[in-house]
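What follows is a structure written as structure tokens; I'll ask about it next.
A single protein chain has been omitted; all remaining protein chains appear in their positions.
Let's turn to chain A:
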């Protein structure tokens, strides 16, 4: 569809009745009784439709559903596409190389400690002209991060990085400056959950292109260098040259974070994975090191991103830039493909599931064709390994930006077995507010075919203990910590935190370097769920209360998290530390329309 609204012929009904108090408190409600037929049809979610006879008069036209697709026509690559290192020209510099074309960022922190041994990587945000989401739809342009010499069969490649090995990632912005339509061709790439300096964090105000500088940059530039030091949090505290291994991050993802346009830019496609390994989670299932976990490793370590998208009647990607609630996708795009097939060998796989947004929530099950649920092992939430694997799990629930790593043992199935990953979590049609119910059998989003024997014996394992958590501070210590309370709520057709909207220039909290605090994330049940993401260091949930009652924290949320879903009348208390770097960071709702519609705040480490 080309237009998101319908117009009915004009019709005047001057005889509409008006309540006696209308003059005191003028209300459109009364006028609408008479003029409903004149209305541009709002994109009302079904839940909001026509509750009374008044509202029955409001013409309602939902966004048409995406055209049907023929499923299981395309295969995901057997081996995920990985970004290779390549030398950078010009050489990276601690202060921005403005003369060389770099955007005017602040100087890198800890440059002298990490730059000399940083591995160089290069990504280009670019428009890919002929991407096929599904053979049922025409090839069409998307935006992606790609290598200097791109592999055109995949979208953004995966970056494999290792603790103790810093990465210098140069990200060029090659998007078309004269782009027409949704999305804005500036980028500020956030590496979600990485512990790094704010100048490399993809701060939303730091967006850039060759012709544009975000408000917190000093000048435009065609690229920006990001120093991903790949140290654990606790680097200064432990003075061991690498930090606290209990803070290791595993499944991260990079995505655009440009102020005002994060939702449309991500809908265009600016998302990719970044996996971090260390001595335990070494990315080598045959690692002779006795401390290595030997989890299934590449190519049997496979990241899968799930993105909700809507397509118009012509099969072209659709986004309504002025819809105050954004657009709920009715097609789930898996690594760039609608209803693709993943062929697997008969052995264990680590699947890293990411909800890449913008707005849909998922609850995934692995099922046979007859919908019988298959168990798996849940090893990491939000990319962080749990202390112990959760065995015989049946589902992974993901709010936007949440991740779940699972290990599935396909050796249990004979060759030729077909399985499906299904989403059983529904939303009311077009409703981006929050998920609705879990309904079987669900929507099949990925077909998995066990199609071959592994070329060599599967030596991977899932040990009974994965990675220790740092013990929580004592009750007395916790009681002495500073507490900040943040209330997430609807305001003025947008969303606010403590009643305020985004101001990227002014920090709402200033936290001393090395500080530890308790943040209370609260929602007031006025109709929306909010997956709240706090940049910089992952946190620990201390408690969750709903309607004043203590709620048991589910096992998979008892590790370290960077997204906290608040819903209903809930308060989540989170323990956070602020170590090793200074600078400006943000907290925001990761339902991307809420983020763009101002549910974001800046906080600084000083």
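Criterion: a contact is a pair of C-beta atoms (placed from the backbone, for glycine too) under 8 Å apart; a residue touches a chain by one contact, two chains touch by 3 or more; residues count from 1.
As a convention for this text, contacts and distances are computed from a predicted model.
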### Protein that the absent chain corresponds to, by UniProt name, given "3-isopropylmalate dehydratase small subunit", "ABC transporter ATP-binding protein", "Protein SCO1/2" or "Acyl-CoA dehydrogenase family protein"
"Protein SCO1/2"
## Note on the structure
Checked against the full complex, the residue among A:66, A:134 or A:184 that touches the missing chain is A:184
### Summary
Contact with the hidden chain, among A:388, A:491, A:569 or A:582, goes to A:491
### Task
Quick one: say which of A:96, A:196, A:502 or A:589 touches the chain that got left out.
A:502
### Query
Looking at A:160, A:261, A:395 or A:603, which residue reaches the missing chain?
A:261
### Query
Which of these, A:93, A:323 or A:545, touches the one chain of the complex that we don't see?
A:323
### Task
State which residues belonging to chain A touch the missing partner chain.
2-3, 5, 7, 9-12, 14-19, 22-23, 25-32, 34-35, 38-45, 48, 51, 54-55, 58, 177-184, 186, 205, 211-216, 219-220, 259-261, 321-325, 431, 433, 491-494, 500-506, 527, 596-598
